[in-house]
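Removed from the display is one protein chain of the complex; every other protein chain stays in position.
Note that the chains are named A, B and C in the order they appear, and that numbering of residues resets to 1 at the start of each chain.
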Amino acid sequence: MAVLLEEGSNVVVQGITGHQGRFHTKACLDYGTRIVAGVTPGREGEKVHGVPVYDTVAEAVENGEADTSFFLVPAPFAKDAAIEAIEAGIRLLVLITERIPFHDALDIVSYARFRGTRVIGPNCPGIISPGKSKVGIMPGHIFRRGRVGVISRSGTLTYEIVNAITESGEGQSTCMGIGGDAIIGTNFVEALRLFQEDSETERIVLVGEIGGTAEEEAADYIEREVTTPVVAYVAGQTAPPGRRMGHAGAIISRGRGTAKSKIAAFKEAGVSVAALPSEIPTLLSSL
Amino acid sequence: MAVLLEEGSNVVVQGITGHQGRFHTKACLDYGTRIVAGVTPGREGEKVHGVPVYDTVAEAVENGEADTSFFLVPAPFAKDAAIEAIEAGIRLLVLITERIPFHDALDIVSYARFRGTRVIGPNCPGIISPGKSKVGIMPGHIFRRGRVGVISRSGTLTYEIVNAITESGEGQSTCMGIGGDAIIGTNFVEALRLFQEDSETERIVLVGEIGGTAEEEAADYIEREVTTPVVAYVAGQTAPPGRRMGHAGAIISRGRGTAKSKIAAFKEAGVSVAALPSEIPTLLSSL
Amino acid sequence: MKFYEYRAKEVFQRYGIPVPKGLLVVSSEEVVSPPLPAAVKAQVLVGGRMKAGGIAFAESLKEARRATSRILGMEIGGYGVKKVLLEERLEIERELYLSMTLDRSARTALLMASPDGGIDIEQVPGERIFRSPIPPLVGIQPYILRGLKEAMGLPKELGRSLSAIAEALYRLFKGEDAELVEINPLVVTRGGGLVAGDAKLILEDNALYRHPEYQGMEQDLTVLEREANQKGIAFIELGGNIGVIANGAGLTMATMDALHVHGGRPGVFLDLGGTDDPETVKEAFLLMMKARPRVILLNIFGGITKCDTVALGVQEASEVAGAEIPIIVRIRGVNEERAREILREAGMTAVLDMGEAAKAAVQQAGE
Partner (left out) sequence: MKFYEYRAKEVFQRYGIPVPKGLLVVSSEEVVSPPLPAAVKAQVLVGGRMKAGGIAFAESLKEARRATSRILGMEIGGYGVKKVLLEERLEIERELYLSMTLDRSARTALLMASPDGGIDIEQVPGERIFRSPIPPLVGIQPYILRGLKEAMGLPKELGRSLSAIAEALYRLFKGEDAELVEINPLVVTRGGGLVAGDAKLILEDNALYRHPEYQGMEQDLTVLEREANQKGIAFIELGGNIGVIANGAGLTMATMDALHVHGGRPGVFLDLGGTDDPETVKEAFLLMMKARPRVILLNIFGGITKCDTVALGVQEASEVAGAEIPIIVRIRGVNEERAREILREAGMTAVLDMGEAAKAAVQQAGE
């Protein structure tokens, strides 16, 4: 058992006919992901790499038994398409889309919780259970099936770290990019709960960054509830306050959200903290 | 184990300083209900039958560890007070209040589901687990602890039926008035699921009435999922179409919601159907 | 609360839903410069207006006056026609159906539409009806409007108008606390526009306190129903001769069921609500007397008040009303025996069992 995503997950690509949609549909199919349908309003009847395209998510659910959405819909249309997916009965909504206004993201994640749909993202690389299924834009070849769970606010930094883990000879159970925005559907605490419950995950790598207090809450949660060993890294140790460091969520404001505070919280919770990403494999093997 | 309400439930009475609030607080206290607090904005510091009154539900939760709300707030203020209760962390919200606009009820029950709060009602007599706790306006003395679960859209008709059951020598595990409005927080199917899972409930009495299709859905659910034997009665066999028979939800409109259709559905699902309430004890003992 | 077509259309206009130009009159003398050619429509709350001849068409002023005059003299579904709406007659290309109502099971608002408008929606086959729940809390979304346009198969420009109307319908549904708002037919005109041919609007009674502007709006009610309404008593006149009073909707319906099992026919449904308050019982009794049933069957399951107190109230009420018809009382609760004594002494039939009470009532009514 991996976390949230399995071989049997039936995936619909929302926004399949766009440039990104076509490209990543191909990459996921090549990886072995079960993509059963695509959705782009007004494009019903087309095929993308052999995948049938529908006008609505409801049709994708009806005809393809889709339960998971690989969501690539542009930000201005994201709220509508996300609520459509939730209403159609999608259980796992992986929002890759960047730059969704947070007021919309708030509505999406609240509505999803009301309906019992799990949201990952927005502004995330997606989720992969190596060797089983990939719903995201990460390069599949750097992953390897194994027993390290990875939870990260970042994209390429996650690839960097996963690559280092794989090169050190370890594999991953599931890697989840939770997203770099201020409002995300699954935060560290919620992700940790899932990995803690997962029988395939034996150690966890948590990649945080400046902004917000999600890492502090994660540290607190780890101390109370998580028995699986955790290694953490927090990016942005030199970031100045008040500036948005690339991610919408990566900002130190009003004295909150510094790397220093996060690292201290992790250390206090007994979590091994890496000073640089390259130290993670070593710390993992010392657990 | 009873359904939803136990000896240990900590109850806050919302609207405690009103006439109804005072009266039923006393009745519930006499019954043994653990009433830990009352709420009426602007009346903090008062006591009602020894129960401390607060301005906000949050204070009742903080100071009394309230988890259940006995909700008697007048309809125009109900939505505000219900959302306050949900946000304060109340787990079981028993909405006695009549005449809440259904647009408000929709928001309340949707928001409660979003936050994971169980709602019973509105426009219901409440819930009682005889011998343990009573959160409602029903006369406590007609109930007796036992193993029959009662689920009903009605108030006095439920008392009528419970009284007959008690007089026949049987007792009740839990009796839940789900409410007579069109929009209610817990419908028959959801209530049946709870009673089916309850170890104390050995037989179930379901009291329906005209209007909507909740009984038909219940029949379908019973056929598929409920192994506990069920006796049903449907009130309103002679009701004309298009007229609201006392309850906001009791109306046959556009050919839907007749007693005939409901009774047929129950019979098809193998449920014993009583022609009159007085037949229920006999049917129960024949199960 | 039901709205007359002309009032519903006033509300439509406020929400930007197109309606035909119209003129409301209460006499044919007011028909001076009506829109022509005109549809002349009786303003009634009951259905079946068309079948009853309550709609006519007029090409000239003279015809319009004559039709108005004729319709104002009509009675439809037992109610006299007091107002007539004269509207420009639409050139109909197609007729659609559009409504917003409540889906009780799904606990959502429900948008319904059909390309087969102009007939009763119940006669339209299911596969010709587009149904979409409106997500609670977040409201109507563009994907729903796309689905609607697709299902109606309109050209692009009209599709856009349809979307706007559906959005307005949802705003109206929420804003006015409606339980039903229906446009049937929604007319596609030869000129290529969309216009609400008819308008049905029902507001939820529980929310009327939020809409003082509608207070006192005319309703088709009998005198007694109006009186009951004002007193907050659920009172419904039926076809039979037994007046049923009980406390609680479920119990009142069950009492009617018991009458039915014994071959009787209820003439009035009177639900006191959950209460057994003697004052309310008294009021209800007086109201019931005015409906002149042959027998009154009173069924009280007491929760809060002691039965003897209720019985004294009943006795007093029957004296005030000077009731000379048989009264059967079934009353359960604390001090029920004492209550029965009081009632028997006052000349009423007082029994313990509901079935017995029903049987007695049916017997007395049949004599």
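Simple rule for what comes next: a contact is a pair of C-beta atoms (placed from the backbone, for glycine too) under 8 Å apart; a residue touches a chain by one contact, two chains touch by 3 or more.
If you're wondering where the values come from, they're calculated on a predicted model, not measured in any experiment.
Across the whole complex, the hidden chain's contacts among the shown chains comprise A, B, C. Remark: the omitted chain is touched by one listed residue; of A:I120, A:I183 or A:A265 this is A:I183. One of A:A37, A:A248, A:V271 or A:L284 touches the chain omitted from the figure, and that residue is A:A248. Here one chain is not drawn; of A:S129, A:S154 or A:S173, the residue touching it is A:S154. Here the missing chain is touched by one residue of B:E46, B:D107, B:E190 or B:E279, and it is B:D107.
Residue positions on chain C in contact with the hidden chain: 137-138, in rising order. Where chain A meets the omitted chain, the residues involved are 23, 75-76, 98-104, 106-107, 109-111, 114, 125, 137-139, 141, 152-160, 163, 180, 182-183, 187, 207, 209-210, 212-214, 217, 233, 235-240, 243-250, 254-255, 275-278. Considering the complete assembly, chain B touches the hidden chain via residues 41, 55-57, 77, 79-81, 83-84, 86-87, 107, 110-111, 114.
Assume only the chains that are shown with their structure count from here on.
A summary of chain positions shows that the Cα centroid lying nearest the centre of all protein Cα atoms is that of chain B. Per-chain CA centroids place chain A at a distance of 41 Å from chain B. Between chain B and chain C, the centres computed from C-alpha atoms are 27 Å apart. For chain A, residues touching at least two other chains, in rising order: 110-111, 114.
Residue numbers of chain C whose C-beta contacts span two or more other chains: 136-137.
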